[in-house]
Each structure stands twice: as C-alpha cells, then as structure tokens.
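One structure is given here, and the rest of the page talks about it.
Let's turn to subunit A:
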Amino acid sequence: MWSAFWCILQRDLRLGLRRRTEVLTALAFFMIVVSLFPLGIGTERQTLQILGPGVVWVAALLASMLALERLFAADYEDGTLEQLVLTPQPLSLLVLAKVAAHWLLTGLPLVLIAPLVGMQYHLTPTQIVIMMLALGLGTPVLGLIGSIGAALTLGVRGGGILLSLLILPLYIPVLVYGAGAIEVSRIASTDAQPYLLLLAAFLLTALTLAPLAGAAALKIALE
Partner candidate 1 sequence: MALNPFKFAAPAVFYPLANRLIPWFWTLTGILLALGLYWGFFQTPDQLGGNNAQKEYYRIIFVHVPAAWMSMWLYVIMVFWAAVGLVFNTRLSFMMANAVAPTGAIFTFLALWTGAFWGRPSWGTYWDWDPRLTSELVLFFLYLGYLALHAAIDDQRRADRAAALLAIVGLVIVPVIYWSINCPDPTQCASLHQRSNLTRIEGNILFAMLTMTLAFWMYSFATSLMRLRTLILEREAEASWVQELLNPRGGR
Partner candidate 2 sequence: MSAFFAQGGYGFFVWSAYGMAAIVLIAEVMQLRARQRALLARLARLQRLAGTASTDTQGTLGAAPGQRQAK
C-alpha cells in the first residue's frame, strides 16, 4: 500500500522538477507580494515589525492557493486521474501522496525563503526561527484543506477564482495562530509554544480527515 504512496510521490516530484518554472512562480509570487507591502504602507521600522507576521501569512495563503490550482489539473486533463481513481489502493492515500509532493515543491521553498522575508520586515532572529516553525507546520495544513477545494473545482469554469472563495475562509484558523506565533515571540520565544502546539494539532487533524474528504471530492468530480 505504501509503495503506491511512494510511487505517486516520486512521480509527482519528478514531474514537478521538470516543470521548474511552475514551482518557482509560486515562490516568486510570494516574494513579490511580501515586498510590495512596505512600498504601499511605508518603510518605517516599527510599522513593518508589527505588520510582518500577518503579511507573511497572508502572502503564504495566497501563494499556496495559486499553486493549488495545478494540484490535480494536469492529471485530470490527460486522464491519469481517472486511472488513479480506478486503482485498488485507497484513493485517500494517493491524495495524501499528491499533497505531500505538492507541499515539497511549493510549501517547503516558502519555509526556506522565510528568513529573507523576516529580514525585510526587521523581525528578530527568534521571530524568524518561530516563523519558519510556524510556516513548516501551517503550510501543509493549507495544502491539505486546499486539496479538497482543488478536487471540487476540477474542470469547472472560473475554477481559480472560485477556489479562492471556497478555500480562503477555511484558512482562517491557520492564519490566526500562524501569525500569532510570530507576533508573541517578539518578547519571549516560549510564548509561542501554545500557538505552535495548536498548529501541530491542526496538522494532525488535517492529515487524518482532509485526504478522506479530498478523495470523496475527486470521486464526485470524476463520476
């Protein structure tokens, strides 16, 4: 059973690395959004320190959502997805594999580039570490919740903009605690502990429930 998981994961990673521009576009989008805010609201050091956590998370939300559109789209167009649904392996496991590959390609780069963004917003070193932890725990949740929306809007006209309407409200808890963790760690890094624990709890819940819902959504879309 797990061999199917690894098989899909490797396949998606290889395909993703072949189309490197798609992966880099999401990253570039994240950087641009984050860099535009100081130009719009002023470059005062204190303002940026206050706004930083929220801006980083909103940009991460948007970037993850933009990338989601491609999660199932290519496989849907060339018919691979239908074959996947017909395999004897549980579909939720295959969805999990696809989301995992998707996160490694679009979520992990965000986490790794976060220190750069932190410096742009004059965040303290502890805040930057906490931010990386929070993004590392939170972005997989975004991908998992988003996979449900991506499956529901497969092949639907105006899918991208529709996806944002469906999914962004569901991202709110991650946004609140993700940004909160960075915010409170300005004083002491231990303050961020409950936030990070909550994000970890979200991640575990999403890992168990979201692939099931995603699989159901794919079956509905491909019926």
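Definition applied: contacts are C-beta pairs under 8 Å (C-beta built on N, C-alpha and C of every residue); 3 or more make two chains touch, one makes a residue touch a chain; residues count from 1.
Selection criteria: all candidates are chains of the complex that A comes from, given by their letters.
Computed from a predicted structure; not experimentally measured.
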- Pick from 1 or 2: which one touches subunit A in this complex? 1
- Query: Inside the complex, what are the residues of subunit A that reach candidate 1?
  - Reply: 145, 148-149, 152-153, 156-159, 162, 165-166, 168-170, 172-173, 176-177, 180, 184, 194-195, 198, 202, 209, 213, 216-217, 220-221, 223
